[in-house]
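This is the structure, below, for whatever I ask next.
Only one protein chain is missing from this complex, and each of the others stays in its spot.
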Amino acid sequence: MHAFLDGIGYNGWILPVLLLFPLLGALVLVADARRFSTGTAVEAMGRSRSIALWVCLAEALLSLGLWWSVDVSSAAWQAAVTLPWIPQWGVRFAVGLDGIALMLVLLTTCLMPLAVLGSWTSIRERTHSFYALLLVLTTGMLGVFMALDLVLFYVMWEVMLIPMYLIIGIWGGQRRLYASVKFFLYTMVGSLLMLVAIIWIGMVVRRVTGAPDFSYDTALQLARLGPIPGAFWAFLAFALAFAVKVPMWPFHTWLPDAHVEAPTAGSVILAAIMLKMGTFGFVRFAVPLFPEIAMAPAVRSVFLALAVIGIVYGALVALVQPDFKKLVAYSSVSHLGFVMLGIFAMTVEAMQGALMVTISHGISTGALFLLIGMIYERRHTRLLADYGGLASVMPLFAVALTIVALSSIGVPGTNGFVGEFLVLIGSFPTQPWYAVVAATSVIIAAAYLLWAVQRILYNPLTNPENQALRGRDLNWRELGLLAPLLLAIVWLGVYPKPVLQKTEAAASRLVQQVESARMSQQRAQTGGGAR
Amino acid sequence: MLAESLALSAVLFTIGVVGVLTRRNAIILFMCVELMLNAVNLSFVALSTLYGATGQVFVIFVMTVAAAEAAVGLAIIIAIFRHRQTVHLDDINLLKG
Amino acid sequence: MHTDLSASGHPLSDTVAALAWLILLLPLLGFVANGLLSLTAAAHPGPADPSADHGHGDASHGHAHTIGHAADHDDAHHAGRHPAAKWVSLIGPGVLAVAFGFALVTFLAMRGAGEAIHAPYVLTLFDWIPTGALQIPVALQLDQLSMVMVLIITGIGTLIHLFSVGYMQDDPGYPRYFAYLNLFVFFMLLLVLGASYPLMFIGWEGVGLCSYLLIGFWFSEEANANAGKKAFIVNRIGDFGFLVAMFLLFANLGSLSYTGVAAGAAGLEMGGALVTTICLFLFLGATGKSAQIPLYVWLPDAMAGPTPVSALIHAATMVTAGVYMIARSATLFSLAPAAQLTVAVVGALTAVFAATIGLKQWDIKKVLAYSTVSQLGYMFVGVGVGAYTAGVFHLMTHAFFKALLFLGSGSVIYAMHQAYHATHAHADAQDMRNMGGLRRYMPITSSLMWIATLAIAGIPPFSGFFSKDEILAAVFARTHHSTLAEATWLGIPGSVVLYGVYALGLAAALMTAVYMTRMMLYTFHGPNRTGPAEQGHLREAPWIMTGPLVVLGVLSAVGGFLNLPALFGGGMSEILHHWLEPVVGEGTLRVTLGEAAHLSHATEYALIGTAVAIAVIGIAVAWTRLKPAALVPVSESPAEQGLARTLLNKWYVDEAYDRVVVQPTLGVSRTVLWKGLDTGIIDGLFVNGAGFLARGLGWLGSQLQTGRVGTYAWVLVLGAVAVLAGFSFR
Partner (left out) sequence: MDNTFHPLFYGFHFYLFGLIAIASAILFVTRKSPVAAALWLINVMFCLAALYVMLDAQFIGAIQVLVYAGAIMVVFLFVVMLLNLGQPNDLADVRGTGPRIAAGAVGLAILAEVMVLARSRIPEGYAPTAAANLPAPAADAAGGVIAPVAGPLFREHLLAFELTSILLLAAIVGAVVIGKKQGAADAR
């Protein structure tokens, strides 16, 4: 496999192609929409979704090569491509991957075809523009994961925001306008602060080296120069932008609204991939660029406290949600609280656990939203009280929902457990009390999900509308859609070794780098004390 | 006589301001503005005894401007009056925020 | 799957033991096969466009009628047999029988190797979580303790599977039932065979999952679904304790495998805070799984599941996982006398508390459920005082007679169902008040149930007597000259605590004898209350069900000879003790300060005498005081009064938990967290607040544009005045 990939110089061109291919697809869709404006809505739906599906599948196939071509053990950026973009400002189109980014890119490319399949019959009007937006969204997300240049990262961050805003705003539920505007403003405020921080970094680099340079590696060198005045505020700006995206506790109120009002595909992508932008941001930008500030005891305990509050708070509030999508949204807040706990505990196991939770949360919450979409298509309601006894009329759906719920609860043998276990056992040596409090959410998670599953699948089948679902279990498309996710849930639960090994090198490099920075800072403080 | 004329100019100016604030008739408002301009002219002239003729040059300019302003202002008042049959300032509030 | 024979040096490595993972794999294959059978039959993928609501569907509706549809009938037993029932009846029990065969062969190989085996035989299959310092391989550990457990699980499991073939044959969810049962056995085997705490934890949560699925098997009843959910959540609280214990172990000892922990434990100092906390958290996990005082509430509700499930999971295997876990961490527990005393005290309290509730229950399965909780209390007393062999021995004998009791009650319920089914009566088939005098209709079941009752009461020569007596003797022996005696528990000196535990043990034994005899009297003796029409249909259950009962009857009778006290057996004595020596021996010795329990013969005879006397008194009291003839069927029986009512309502513990824990949490999270904090403060104040602020400023600005020239003049002049003031005061 290696020979074949090197033969075609795979690493040389793959990343830019991965970025541009969806845009191409979007253009084709737009062209097709104009040329085909005569046909009925149903035909338009058929054409647009099949184009989108083929583009996403091709993208996924293309990206699978990365699994072999990216050599995770080497410290250099893999499949790196650097093209000059705005030379005066020292801005380059620089993309590259390490172990962490590789897994997130693969998660994105593999989930997109499922998202398209998920909205196969639920999106009926203006389908061309819907799928075009989905493809642009893919580019934005992939760009964020690959960017090695701060300005490119920021541009991709915004490119990702606009399509999602439109998707929620146009194809959403009743309160979609409120939800989409809230989502947009929330993220925009955060990202503007980040822009200021990026420019600040550019200026500091210019002051140090004479020419402004926004590449990530030079920014990393910056961290080694020791404390720079204003670095704290830059870190805070980065942290706020990512905290809104994670979402961390106080900045999470956009998530339930955005999820409830987004169409199925929107919810799946929002939960499975876009929330990972925040945690990826912390792992790639906020912590490594300002290690001594991020790891300063005060800052670190604040983030740990917010993470743990997020975990317990998210779980408790999910317990009392009448709306199933809101319940899953709050559970996402809880799961991503685990990721933040893992990141700020700063041990190799905790970091690996954090990355494992991001991937497994992407899979299980993505599957959960797809399932909700499927029953919403049939019953057009998200309230748990309207359901009951579906297991006897829709056995396939019941099996799928049970497995996905168990993975989300984190029962061993599913992917959920591996991540959470690693985060907890990794963060215990450095933060025992935070880990114990976070572990209590294991109980609440079981409570709210099982209660929800019971209200949908088990209780007596009294509601006539539920009885009418007898002949309408999951169809072959939906089964084909869920099969890879269920397989991934069991596979990652039983044999997570390949994924863990892919991310181990990058995680331990990050931990060593931050630890060395913290040690040098402590030495400087103790040494400095004498001065 | 400089101090006294400046004082006088100040008094006249203040009377003009009070007039502007209290009167509701557009015409009278304009006249008060004229009075304020005259007060300013007085101070110009008073100071020109000290700083040379440029003060007086400015008085000329002020006068021309005052004339132009009066002309246009009155034209506007006439147009409003023809349209609204009143010059009460409080009734003319089409530009409400 | 490479079997890394790093332990190749081990004597067992070349024998059949190397194929131990087959024992584990067989039930998993059974689960997959039954699961597929269940799904393929029930699964009919719906129409391509799901939202096209074409009413009640076309032909597919009719076809789906027979399969997976009957589950929502109140009485799930007669809706017609599942088409794949034949295959499932073969796969389900067959898989387990083969596994049992393998286990036997491995056991014989292990016996053959004899004394040569001191180190456990660890078989590493593949890496599960290889990250940084935490390397968790999927490894199986085969030693004497896990061998005993595997034999119990597969042996009794096979019998119960055979019984379930008869019991569940007519249930439409038949393949689904056997799929879950096989999955349960797989996880239970993984729990006992796992070589490290995380592996045990997989099995731990896996069995919790299967008990959730099986308790809520007839999910169309809300009560059953609630019971399943309650069981899983309460277990999950226990699992939280187990998790924290694992974190402590990893953080302090750096390893999670048994061998690693045992090596690390040597460095821990006796009675230290660390080892005590670890043991207490482990015990919290055990209370969750094995239904001890704080977290026992789920077991009685678990009776909502089918009876064979109650027999297998909630009597023989799953609930004993806690005992196995403490026996497995004998090295840790023996270093923490305070923790051991806690285990013993909680065990004794549970034994008495559950026994009191058992006195007044009318549902036959509830009586047995509380008796299980009580007997588990006994086992915890055993392992709590460091007599790990006694605890495991009672675990084994209890598995025999409790499985027999449950299966017996299963065949009684089955018979009652057949009777009620025949006459289409809708009475509770599990309530003792509807039974009575079944001895005449079900002689075999009743005589076997008598054997089990005598065993559980502790009448010699039945197995219960030996195991229960050994625990009580062990407690008595440790009241002086043992690490426990010197330690203190919440200020009370160890020996006083142990005497208390002994007294509680005797009280529990007395009550056990009373409620078991009460159950036997009300079900099998006295006049029949089922009703004249039904009596014709009451008959013995088919041989597929009564066969396993006979085998269990024999085991309960002779089980005691496996570990005769040194007093009687001479050469044959303490077989189990010698067998488990390499695993738990060292832990026991540390508790007894090096010497085995050296009770003089006189005191031993005295102890045996008191135990037998207690049992006989119990039975006699029940026999004389209770009058089955006075009973009337449920429909006419009066409501209970006073203490009886509190006992019937299980001291209102469930209601207390609900009011103290569940409702406040829901209330707080709904009003304070969600409505108050989330939508109220964060959303209301900050997010929408910011919006409101912007709009407010806009409105304020617009007020200036009144359109009146006067206002503008005023503003102008005021501005000028302000500027002048600024200058004049500069």
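Note that the chains are named A, B and C in the order they appear, and that numbering of residues resets to 1 at the start of each chain.
One rule holds in what follows: a contact is a pair of C-beta atoms (placed from the backbone, for glycine too) under 8 Å apart; a residue touches a chain by one contact, two chains touch by 3 or more.
Quick caveat, the model's predicted, so the values are computed rather than measured.
*Asks:* Determine which of the presented chains are touched by the chain that is not presented, and list them.
*Replies:* Over the full assembly, the chain not pictured touches B, C.
*Asks:* Which residue numbers on chain C touch the omitted chain?
*Replies:* 710, 717-718, 720-721, 724-725, 727-728
*Asks:* Give me the chain B residues in contact with the hidden chain, please.
*Replies:* 1, 3-8, 10-19, 21-25, 27-28, 30-32, 34-35, 38, 41-42, 45-46, 48-54, 56-57, 59-61, 63-72, 74-79, 81-83, 87-88
What we mean here is this: only the chains that are shown with their structure count from here on.
*Asks:* I'd like the Å distance between the centres of chain B and chain C, where a centre is the mean of that chain's Cα atoms.
*Replies:* Taking the mean C-alpha position of each chain, the two centres sit 98 Å apart.
*Asks:* How about chain C: which of its residues touch chain A in the complex?
*Replies:* 39, 42-51, 53, 55-58, 60-61, 64, 68-69, 71-72, 126-134, 198, 201-202, 204-206, 209, 212, 216, 219-222, 225-226, 228-229, 232-233, 236-237, 239-240, 243-244, 246-248, 250-251, 665-666, 668-670, 673-674, 677-679, 682-683, 687
*Asks:* Inside the complex, what are the residues of chain B that reach chain C?
*Replies:* 17, 20-21, 24, 29, 89-90, 92-97
*Asks:* Residues of chain C touching chain B in their complex?
*Replies:* 701-710, 713-714, 717
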